[in-house]
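Have a look at this one.
A single protein chain has been removed from this complex, and every other one stays in its place.
Our next item is subunit A:
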Amino acid sequence: MKIKAIATLLCAAALPATADEAPRVDTTGWFENPSKLDQVEGEDIYNAICAACHMPNGKGAVGAGMYPALAGNENLLGADYPIYVIVNGLRGMPALGGQLDDEQVAAVVNYIRTGFGNEWSEDPATAETVAASR
């Protein structure tokens, strides 16, 4: 796409790379819907929404407060807890149940339980288990 190519070139010139430069993100299919997330696959959903806080590598971040790492996070041992948190929010984290449907919540829960080196694939979330938690 021409506009994007020009913009990329200009940005590369204007914003010099630093050691802390974030990895580029594939935004195919993003920004299609003003009120919902359109991504279907767990990894795509994670990259389009969760990564803002839990970071692209799932390691979370620390400032005045913190975002918990998902990598190695034993709260993900079962699917119920992440389903609940994503649908309802927790502390500073907004509820995302309105922007993600049951299939999407299940997909991203299964992604974070098996991504970032996590190996919790048993009893995966399903649209049915998500619906039951709403």
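We adopt the following convention: contacts are C-beta pairs under 8 Å (C-beta built on N, C-alpha and C of every residue); 3 or more make two chains touch, one makes a residue touch a chain; residues count from 1.
In this text, contacts and distances are computed from a predicted model.
The chain not displayed here is annotated in its UniProt record as "Tryptophan 2-monooxygenase", chosen from "Tryptophan 2-monooxygenase", "Multiple sugar transport system permease protein", "Transcriptional regulator HTH-type FeoC domain-containing protein" or "Cation acetate symporter".
For the chain left out of this panel, the touching residue among A:Ala48, A:Ile86 or A:Val130 is A:Ala48.
Listed by residue number, the positions of subunit A touching the unshown chain are 1, 3-4, 6-8, 10-12, 14-16, 18, 20-25, 27, 30-31, 33-37, 47-53, 55-56, 61-67, 89, 91-95, 99.
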